[in-house]
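What follows is a single structure, and I will ask about it in a moment.
The complex appears here minus one protein chain, its other protein chains still in place.
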Amino acid sequence: MSQRHRLAQGGRIDRTRRLTFTFNGRSYEGHPGDTLASALLANGVTLVARSWKYHRPRGIVACGVEEPNAVVQLETGARTVPNARATEVELYEGLVASSVNCWPGPELDLMAAARLFSRLMPAGFYYKTFMWPKGLWMKYEHYIRKASGLGHSPTEPDPDAYDKMNAHCDVLVAGGGPAGLAAALAAGKAGARVILADQQAEFGGTLLSLRETAIDGIPAAQWAGQAVQRLSAMANVRLLARSTVFGYHDENFLTIAQRRTDHLPPGERSGARERTWRVRAKQVVLATGALERPLVFGDNDLPGVMLASAVSCFTNRHGVRLGGRAVVFTNNDGAYAAALDLHAAGVEVAAVVDARPAPEGALPRLVRDAGIEVVQGAVVTRARGAKRLTGAHVMALDEGGERVHGPVRTIDCDLLAMSGGWSPAVHLHAQSNGRPRYDEARACFVPGASNQAQRSAGACNGRFDLESCLAEGAASGLEAARLACAAALPVAPRHSVSPATREEPLRPLWLVPATQPPGHGAKQFVDPQNDVAASDILLAAREGYRSIEHVKRYTALGFGTDQGKLGNINGMAILAQALGQTIAETGTTTFRPNYTPVTFGAIAGPDLGELFEPVRKTAMHAWHEENGALFENVGQWKRPWYFPRAGEDLHSAVNRECLAARTGVGIMDASTLGKIDIKGPDAATFLNLVYTNAWSKLAVGRCRYGIMLDENGMVMDDGVTTRLGENHFLMTTTTGGAARVMAWLERWLQTEWPHFKVYLTSVTDHLATAAVVGPKSRDVLRAACTDIDFSPEAFPFMSYREGTVAGVHAIVTRISFSGELAYEVNVCANLGRHVWNALIEAGKPFGITPYGTEAMHVLRAEKGFIIVGQDTDGSVTPVDLGMDWIIGKGKDFIGRRSLHRSDTRREDRKQLVGLLTEDPKTVLPEGGQVVKDASAPVPVPMEGHVTSSYFSAFLDRSIALALVKGGAKRHGEEVQVPLADGRVLRATIAPPVFVDAEGARQNV
Amino acid sequence: MSERILQQAPLAHVSARPGAAVAPVTALRYFENGLRGHINLRGDPTDARFAAAAERALGAALPTAANTTRIAGDIIVYWLGPDEWLAVTPGEREQEVVNALRSGLDGVHSSVTPVTGGQTVLVLRGTHARDLLAKGCPFDLHSPGFRPGACAQTHLAKAGVLLRPLGDDGMEIIVRRSFADYLYKWLETAAAEYGWVHATGEAPESRAHLANAQNTVT
Partner (left out) sequence: MLIIPCPWCGPREQTEFAYGGEAHIVRPKDPDALSDEQWGDYVFMRRNPKGRLLEQWAHAFGCRRWFNVERDTVSYAITRVYKPGEPAPEEAR
């Protein structure tokens, strides 16, 4: 289909190439250089959406990020993008898009019936109806969700990759329009490390839409191109196009979303789709430009009503013929340029309607010279038309700006370019902890004092003429470079602009007076994306709302995906008027990151799937994989969970593994336990303080189990520590607690007891550890190691020896987490696999069986050995665990005093007990609540909960550990554990040790 | 029992994959300099006996300026903290250096702890080495002071690392054993756009380069 609204010439588009795209199922053509919006307009598609609440027909209003209406669903399937702004979507071959918010399409919208009820949906509609009556909430919600639904998110996994890049620079320039380019040129030339980011594909901003203006004697767009060339040639400057600075955080930390492939056809995309730049800048220049304000008049949302700047942009930059007959409605000089641009493009301009009584500036004069009528002291009170603009009602405006009067003149037109002035994009300034202030003279919010190392330049600082923008940009860039590099620098370059662009002041016009009272005539939209009209804000004021933040939430003003970039300032001013206060007193809502929507992909970056968290592996990991292990996550570690043989499930494999350890020999990879080398003359004194028990008298060569408390008296870690020498210990910690314990111990040493002569070194990763467990473990060790005497007398329980295992040096400890005869062999991890292989080989005659964490848990639970973090939860003392024996007397230790607080002495604290189910085959669920009588009236008093629960093959029955109120004195009592499915399991409280309470098995 | 002793560097399973012996210079080449001796040393550098004994055993004075290295022949000593250093030695010299340190430091409050099995040395070579690391490292890798002779402990993605710049196009990364596989996968993924080449053998750490690095230490 031909581009029948394409101008015969002009525009920054490549007319030699045609791109085919599909919108709402129909095929169109455009050119490289088009956005989806400009291509649609070139094809005469003006109705692109339906509004979300009233389903009114909507067209394209703006040409950039502030576009509220042309919100589309881009592509389909896994790559679909919801709520893309057509004004930002670069056209590519094969692009597929559809309107959101209407079904089956904007031309025939079956949901438009909602308009008939619009009067029933005033401001606060949700709030009022959803609060009461209660039952209706569900009904309304269903209806609203269906009717409103902006875009839909993809249901398949995102096939694209994303990444992140950290960067450091002297000067970050946000925005590549005239001020930004001038700033980057000045800072770059001064030698500073510069990053210049702009959200568009092409640098230049508004320069790309200017028709006749020249900078330094060359056309503005060409000047921008040359500036980019000069910047590209500087090694110290990094240019980021298609990159939106979306967040400004503490200490000049800014985040930038760079779109790397979205402009390409899906088949031609490669590499990361988006890159999030995380920039630390010494100095920041904000050159984010300004957003043009719409005017608030009746039916101002009709397709064909457009911002004046968008009219210039589509006409000059994209070569689009936007209409046949145009009216320009303005309160300032700037919009006259649109009239001239249209005129030059051959579009008839019926009139410029100017709210000011006597506009006499340079641009109005040029317009009059072109033979275009200027209707001064007048306003457009209402747009006419159904699905498309057909005319405008024009009336005179009184001096006070509060009333319209005189006859209504109807001007036929299919395009209305409007301008209510400009609002600086102060978003990043505000995010940087700046506070925008209202500038009465310029009728806009401008940046206030800087609270970080940043400055605003150009239109975002309220400079609306090009010459000032360039001058302020250059000066700011140079100043930023000077501060960042602490060097004396040359003076900023001056840029000349012709023709001169001095403008007369605007006449603030926030709400165009109507002939009927608000709420009765045509709707005057403030925030088109949320269908918020002036009447909604006035209603909120009448109902007593005073704070702009409350009005925002009551009316939904500024809540859309555009975050009210178009309408917020008008809304605030209308509220101020209604409340009889100044705009400065009313203030703005908070500008929060992100400036524009950011994909979840860009936020997640590459940290997904197997890179989401570090997967820590032991030196024997490959062996476990080769031997069919299933793995369990323990902290960041992958530990073998169990080693199923053919046909085995978890239950049967674990039963086999447990019986092997109890009756023969098993082997487990214990490398993940934290290991800390502790050295120094005060090492034993230090251990006395960090463990509850005493260490001074532990003989060299012996091991001891210890429990570590926090100062609140609660168990935080446990493990076995070995005395390698008089001043030398090797501590083990839990797998998950290793880093925490290391930091904890260092903290005490560095901050509380710096006089202690103790050095700590983590050897967790250095030592690979194989636990050989079971009655036949001694036989295996004897086979693998010939220079250690393994006889019970020479190498007793809880002691260590050094020797040679499989030809390499090893530290062998005789400790047990299973209650069986057991040894742990520690070697340099480079030799871990070698020694493991050798132990497996040596164990073959004895049927050595590898086992995983599940069997380890069963074995330790049979013995009543706790797992910190499973049987404890930060609220459990050693007394609660029945471990009074480990609490040293006559010495201080961390947490000791807390054990004597009134609360920790309570007899009805939850205490560790065993639970034996009535039915020995039933395994209680971990986390199950323990009660006396499940049939008691709700709420049933909770007595405690199950912490560990397994089936013990050795005992041929289930066992469980639980924390039960006063449990230590309740052995023999029957309790109940109600299940989610309604069943109630019965169990008896028992001592928490189920196997070999005397400890005979490990002492052989 | 097998007499052959199998030693495995943390990324031995990666190194075992077929690699490119010759890589284009533009690409990013990765090497593992595995099975080095790694010795953690702690002590008080203001204690003259400690400083002298360490210098005797290592062949050079300990670097006491934060985040610097010192090279003594085939030993590289890294500053890790005000009372902590790492000495990386050829694998076969580890025991000898440990013994020399321990005997020299007898009676001096100190700690000489081998951590050989606990970490490994990766080397990246290529013009994009720093760009690659910047994807996951918040440290300013391009700062003027970060040149041969310097080192920095920071994090790369979610793994703690010790970095040592090797000129403009090279970086040494020391990482803990258990994180090495994760870090390798992260590097390989992040490097796709730069042309990742998994090179065989060890990094070309020429003597000339070491000398150069040493000269820049002040």
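As written, the chain order gives the labels A and B, with residue 1 at the start of each chain.
The rule is short, and it goes like this: a residue touches a chain if its C-beta (ideal position, glycine included) is under 8 Å from a C-beta of that chain, and two chains touch if they have at least 3 such contacts.
It should be emphasised that the depicted structure is a prediction, and the values quoted were computed from it without experimental measurement.
Check A:Asp892, A:Glu918, A:Asp956 or A:Glu974 against the missing chain and you find that the one touching it is A:Asp892.
Interface note: of B:Pro18, B:Gly81 or B:Gly107, the residue touching the hidden chain in the full complex is B:Gly81. With the whole complex as reference, residues 249-251, 253, 280, 433, 451, 711-712, 743, 746-747, 750-752, 754, 892, 896-898, 901-902 of subunit A touch the missing chain. Residue positions on subunit B in contact with the hidden chain: 66-67, 80-82, 84, 138-139, 152-155, 160, in rising order.
The working rule: only the chains that are shown with their structure count from here on.
Subunit A meets subunit B in the complex at residues 163-168, 193, 271-272, 278, 280, 606-607, 610-611, 613-619, 621-622, 637, 672, 677, 679-681, 757, 759, 761-768, 783-784, 806-808, 827-834, 837-838, 841-842.
The residues of subunit B lying in touch with subunit A in their complex are 1-3, 5-10, 13, 34-35, 40, 42-43, 83, 109-111, 113-119, 131, 134-138, 140, 142-143, 157-159, 176-179, 181-183, 185-186, 189-190, 192-193.
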